[in-house]
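Accompanying notes for the structure given below.
Here the complex is missing one protein chain, while the rest keep their positions.
Each chain gets a letter, A and B, in the order it is written, and its residues are counted from 1.
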Amino acid sequence: MAVLDIEVDTAVVSPVRKRRRVGALFLAAVAWIVLIGLAAALAGALPIVSPTDMDILARRAPPGAEHWLGTDQLGRDEFSRLIYGARISLTVGLLAPVIGVLIGGSLGMLAGYFRGRFETLTVGGVDVLLAFPPLVFVLAVTAYLGQSVLNITLVIGVLGIPAFTRVARAVTLSLSEREFVVAARALGATHARILLRELLPNVALPLVAFFLLGVAVTIVVEGALSFLGLGVPPPAPSWGSMIAEGRENLDIAPWLAFLPALFMFLSVLAFNIVGDTLRALTDPRPGAL
Amino acid sequence: MTAPLLSVEGVSVELPTPRGALRAVDNVDLALAPGRTLGIVGESGCGKTMLSRAILQLLPKRARLGGRVMFAGRDLTNLPAEALRRLRGPELAVVFQDPMTSLNPVLTIGTQIIETLQAHLGMDAAAAATRGVELLAAVGIPAPAQRLRQYPHQLSGGMRQRVAIAIALSCEPKLLIADEPTTALDVTVQAQILDLLAREQQRRHMAMILITHDLGVVAGRTDEVAVMYAGRIVERAPTSRLFAGMRMPYTEALLAAIPKLDSPPHTPLPAIAGRPPDPTRPLAGCSFAPRCRYADGRCRAAKPPLGDPERAGTLYACWHPLGLSESASA
Partner (left out) sequence: MTALLSIENLTVEYAVGGKALFAVSDVSLEVGRGETLGLVGESGCGKSTLGRAVLQLRRPTGGRVTFDGTELTRLDGEALRLMRRRLQLIFQDPIASLNPRRSIGDIVAEPLVITGVVDRGERERRVRDVLAAVGLDADLVMGRLPHEFSGGQCQRICIARALILEPELVICDEPVSALDVSIRAQILNLLEDMKRRYGLTLLFIAHDLAVVKAVSDRIAVMYLGRLCEVGPTEQLFARPAHPYTALLLEAIPVPDPTVKPAANLAAGEPPSPLDPPSGCRFRTRCPRADQTCADVVPELREIAVGQFAACHHPLG
């Protein structure tokens, strides 16, 4: 085989070292999410007062030794309410996009891969859902099923499905044209295998990035619904309802509105930063960041 | 020999990458007289496109440029942006590989030609439109008046490249840089476009740099050829001399690797083993040494300079040039 000149190629490029710097901003964002997440998860075990206990003698108390961040107009501990509020914000914020990503992601992938009538139906259904006024939908559901964390999560989750469907479908459409998918078909791979092994790993990352964005949006939406009184019913604390209640005391105790707003702002920002950084970090091409 | 229109003196281009500085162009010297054609040949990643960008002063923002680019008596490397802008079009023009990306997809062909003429030559709209029709006719586009109203996507690849050439020629440039102008086209269309470029070049007495990966393309259509490898020019000679006797083993191997029409089927091709070196890790010696049949210790230890030891107009960078006895090369 001397003439054939098939050299064993040893000169493979040394792997690109992933020496990408994750900034201090990213670390701070992760730290904030972990802190808030832990506090929310362990709220029951923390040595803090109950968020519904009223200290009638110390209403609208300023921050101090007894109540770290003061009390609200009913004398409830603000710090404790913020922690328990995080519980609701994060529960809804994390669970609602899970509904979107699971249902929307699968629908989008199937529509983008199989095309045809299924795609027409899916896209049509998604358009109908998008055209339906979301606030009316929320009102209708809460009116019939009642206001609870579960119902709020379900409503926001269902409303998020169209966005996830569109992202998943668009990514799948462009990937299905790629040669590596055609190659898998030519090898005789089943549809299930192509969807799970060839397409899913490539669709998953844009979806995860979009999921984190969804978490941020959901926290805001849940806050807005609570602010409007459509969220989790009192006395359970939620950042949105705390802002609404604090609004009435802006002149004497401005921190009552600003503190929950600040917590919400920081959490939303943190999820956005983490989402963006993760997307850039997991791009297999070098220099994508 | 007339004074050169373009002279590239010690030009280097460095690009920062996550793995360190990448020396895309390494100390290149070139000269081109008015009305002449220079072919620059090399494989992908050899730096030929970066070199053309350096001449045009269209390098990426992060790139670091060294050396001088003298064009018609001016050093382009320290010309202010406005002066450069005025130079592009009437003096310097370029045709890229993919006309779909170099033409604006949302403007008609007419708008693109007419705006160029108005901006650079100060023509009024009517005169520019007439000139546009003449230009399209000159580059062989049938029904040119109707074409002015069409958008790039309505034309075939070959027609789009003709339009791109018409725009490049519209201000009668002194130098045209054609960067792989036919790589995206079919063979039969490629021949037409190369003919068109050659014809217009002679008619306008324009200098041209034809950048390509195909030795076949430069063979019949250039006066001089420069072969690039790993950022350097490794051989440069008048075209007929180069093909009559190549000195640099890389050039010879590149020519040998092209399937020949006159050899019977299933003839094994003399392939060049391995691949070009990693440009972020320059070698101490000759960049081609790891793939070269003739390489020895000296080749790996010291970089051969580009020179003309025979004083015959053929420059090469090689310690063991072909077609010469070992004593003559030292």
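Definition applied: contacts are C-beta pairs under 8 Å (C-beta built on N, C-alpha and C of every residue); 3 or more make two chains touch, one makes a residue touch a chain.
Treat the numbers as computed from the prediction; the structure is a model and nothing was measured.
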(request) Among A:74, A:141 or A:189, choose the residue that contacts the chain missing from this document, as touch is defined above. (result) A:189
(request) Could you tell me which of B:8, B:159 or B:289 touches the chain that is not displayed? (result) B:159
(message) One chain isn't shown here. Among B:15, B:121 or B:273, which residue touches it?
(response) B:273
(message) From the list B:80, B:105 or B:264, pick the residue that touches the absent chain.
(response) B:264
(request) Touching the hidden chain in the full complex, which residues of subunit B are there? Just list them. (result) 43-44, 140, 156-159, 186-192, 194-195, 213-217, 219-221, 239-240, 243, 253-255, 257-261, 263-273, 275
(request) Would you write out the residues of subunit A that touch the absent chain, in ascending order? (result) 1, 4-10, 12-13, 15-16, 178-180, 182-190, 193, 197-198, 201-202, 284-286
